[in-house]
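Omission of a single protein chain aside, the complex is shown with its protein chains in their original locations.
Here is chain A:
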Amino acid sequence: MTTGRQHDLIVVGGGLIGSAIAWGAARTGADVALLDEGDVAHRAARGNFGLVWLQGKGVGAPAYMHWSLRAGHLWRDFAQALVDETGIDIGWSQPGGLQFCFSETELDARRRVAAATRADGGDIEIEILDRAALLERVPAIGPQVVGASYSLLDSHVSPLYLLRALQQGLQTRGGTYFPTARVSALRAEPGGFAADTARGVVRGRRIVIAAGLGAAALAPQLGLSMPVRPERGQIIVTERVKPFFSYVGSGVRQTAEGSFLIGSSHEEAGFSEETDVTTAATLCAAAVRAFPQIADVNVVRQWGSLRVMTPDGKPIYEESQRHPGAFAATCHSGVTLCSAHAFVLGPAIATGTLPDAVACFRSDRFDVQAH
């Protein structure tokens, strides 16, 4: 596979973040190579819940909130452009999101989230619904639900079709997708960068590392730092039942075909993607509190997948000071931020810059401060 051709941009990592950046860069005319480890990879894109969730995101961290909300507002145009270019139905819909509350204390906490969001100038309406108002929207809720917070900005999507559409869209735009091209080493060369892959050497003028959990080992090779660790989330899928819940729930949603998705846990389990019955029971019990009528609905699948977590849970975007033209991009919200990665980050990286909006997400915020 090794060729002498130098691409404009190498994207290391074929998950949602890498694929979004790659498609976004290719749409500006860049010649992009997307290097994908393949289906053996720890791939969050193949295991996640499919939420575009904005309400409460980045409370106490305004830059993160505003970046996320910008992504939220871009989602409609992003989804439309992706469908237009690929013909793939990614299953995006925006019915609005509900976070159910089971006590006045929980409802008060949501009121504080809404107030804090307003105080930081967040461009999002978060409505607090008492039980009566919630019943008007969702007659199906159980007796223990005292209310919910609601935001019209929240939406959901099929993460599998989303990933496929991004990768196909890249190729439609003239980019090259390299499957089974696990990257073993990266290095700077005169005039660009080289990636040693399982399918040979790939060269590019610029490079971005978006390799999920694999980024921790690759980043230092180009003077970047991506100290990410796995956090396991388990998800349950039920049999299909006639749809009655059209909103996006924070821990439970129903697909258009009728399956309930129930999730997800937050576990420290190293690189294990295993599942366990205790976690399944806990997740299902929470869903049944919201919707008692699904208590005897059958579970058909359960899986574990690994979130990519930075030390503070916020993204890392940076350019290497030692090797300009080498970039890092990682976060645990690859779905929610996908629109911004495709429409803002990808085009910027294609021209060798980072958007001003993400200037505060450098990894040196984790460095020990000397006083």
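Operating definition for what follows: a residue touches a chain if its C-beta (ideal position, glycine included) is under 8 Å from a C-beta of that chain, and two chains touch if they have at least 3 such contacts; residues count from 1.
Following the convention adopted for this analysis, contacts and distances are computed from a predicted model.
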> Under which of the names "LrgB family protein", "Xanthine dehydrogenase family protein subunit M", "ABC transporter permease" or "(2Fe-2S)-binding protein" is the non-displayed chain listed in UniProt?
Replying inline: "(2Fe-2S)-binding protein"
> Of the residues A:141, A:248 or A:338, which one touches the chain left out of the display?
Replying inline: A:141
> Among A:80, A:103 or A:293, which residue is in contact with the omitted chain in the full complex?
Replying inline: A:293
> Where does chain A touch the missing chain, residue by residue?
Replying inline: 135, 139-143, 239-244, 257-258, 290-294, 296-298, 300
